[in-house]
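For reference, the structure discussed in these notes is given below.
Here the complex is missing a single protein chain, while all its other protein chains stay put.
Right, subunit A next:
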């Protein structure tokens, strides 16, 4: 097995893709967000309960590859309990971590090992959209709301 593929999947991605802590649905969501990648058919629905700018609850369900699943699970963990304003920083850190053209190394951007697990996506630019699928959808939905 080569090291690149191990780095991509084995750090935390396979583990997080199987993590079901936040899978499910909310009936009293304030935001229901569809994340859909028309190129591959991956699709997640994110249910958020936001009160006074703070994300009180988040559940998601859907279908996707392990990278998109894991990144959605990590998104859920990263945003829960945070104010949307504070989350803005985490969001841009994540985007920088997966950005193969970023000047900063992933470790300079964050020390969160779960976010850093996606740094290997820099080596696999064709998989970047998997990593950012739910993150992009969330930002788009919250900005337009």
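Here is the rule we go by: contacts are C-beta pairs under 8 Å (C-beta built on N, C-alpha and C of every residue); 3 or more make two chains touch, one makes a residue touch a chain; residues count from 1.
Heads up, the rule we're going with is that contacts and distances are computed from a predicted model.
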Choosing from "Cysteine desulfurase", "Spermidine/putrescine transport system permease protein", "Ferredoxin" or "ABC transporter ATP-binding protein", the absent chain's UniProt record names it "Cysteine desulfurase"
Given A:26, A:65 or A:142, the correct residue touching the omitted chain is A:65
Spell out, residue by residue, where the missing chain touches subunit A.
1-2, 4-5, 8-9, 14, 39-43, 63-67, 124, 126-127, 130
